[in-house]
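Removed: one protein chain of the complex. Kept in place: all other protein chains.
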């Protein structure tokens, strides 16, 4: 049995899980499977959450075409979902993965930062903060099943998790590459990375806006494990089982002890951080950088 | 010549060291050797301290059967011994090792935390703090000769030293595994570990209560060197010679500069840390965890 929780609906629908489980055993859920098709049909949600009540593990599949960009809408959906899962005592572990091909998440949606009013930019940034706060401070065991590229905000999302498993495909990359777009990762992105890969790796990584191939990411500790692409989700599930065997209360207090200083720093500077972002991003020179970057992306496609 | 200092006696007894030295050349002191037997006979102390006046190096052998658990009594003995050695200008280096087979120290004595009054728990915790403060802030060169398993408090003790040499025996392990017992390593355990293996290794290690095999411990930097089991003490002695050749005053100031921020944090929060420990450990749920853990240990033995 598996409880399929669809964001935007107020109830959980329990369905037979055979289809899902057999699908899971092949690795990540393949969009052609019938159960997935049903879901796609049944909801406009960009998040599919499979919450297995027996194991206490929820798998959050991001499917915001084409590349799971973190728009204000999508961030809001993610935050609401996270809050519900967090409050659900039956949910002890969360696996985050992607239903989009080749990409985990392309990161913050540039369209939310380009040509928008300061108010809207501020609202957007507040949602980015909110997602980070919810994920980095989650009481659940969180595992990123990184089955595709994961630049910028996608990398941030991965780094907030307790454990990172990435597809061993050299076409994928991960990193905080904001600098390459002419923008600057804020201090809490930076601290999350320092906590993950240390000061020197972070310094070089952020100054150069580096994207790492999976093997490089493993070497510096940006991800914890590489597995063949079709085993990312099953490996995450296996790892989750180990983590959930740990005495829960002690694990949660320990996690909080490790992360609270970083979280507190944002909490006590939230408004200033928003102002900082808004005044930076609305600068003419930065808007120009973003426009150039978007044009470059368009040309790449064409 | 070697000065054998026995805790609890007010004087140092100088004896011919031939027996000891030949014993040392075989690695750690074996309990069946005659000089050790004499000591065992002569004192109820759980610590044998061989202080070689010519080299200025004291070797502190823990022998509190069966597994050098850190009880309040044993901690008090250790602290008094450390204080005496620290004030003895003839003692510049300290090697800590175990006379018990297969174990360096099993860590904090669970019996001191189970079914005890809050007052007693507080007294116990104060002694744990005291040991850490004395070791982490020692002016002596301190080397852990880890000739057996070293979980929890045993790992903490090792991490306070300037250098860690471990027996390359895959049956042994080392780590802060408190979480597995349902309890939480306090912030100064955490900071000692962060200072040793970095933030990310510490986070994963503490959340999962990981115990590392020697080879893994070496890889993440939890120990500095592996040697065959019968060479742990001789390797520690060799390393000590190198450390003692360093200009002493500069080395001490440097050590203090590296560790003072961490030490200061405990010093200015000592009472709160005790209260925190006492209120946590005396909780019914935690007491239950400890009971279950002890029953598991008993079943393992049987």
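Labels for the chains are A and B, by order of writing; each one numbers its residues from 1.
Heads up, the rule we're going with is that a residue touches a chain if its C-beta (ideal position, glycine included) is under 8 Å from a C-beta of that chain, and two chains touch if they have at least 3 such contacts.
Just so it is clear, the structure is predicted and the values come from calculations on it, not from any experiment.
From the set A:61, A:116 or A:190, the residue in touch with the chain omitted from the display is A:190, counting the whole complex. Residues of subunit B that touch the chain left out of view are 162-163, 194-198, 221, 224, 242-243, 246-247, 249-251, 253-255, 257-259. By the touch rule set out above, subunit A reaches the unshown chain at residues 178-185, 187, 190, 198-200, 202-204, 206-209, 285, 289.
The definition used in the following text is that only the chains that are shown with their structure count from here on.
Rotation relating subunit A to subunit B, from a C-alpha superposition: 120°, rounded in steps of 5.
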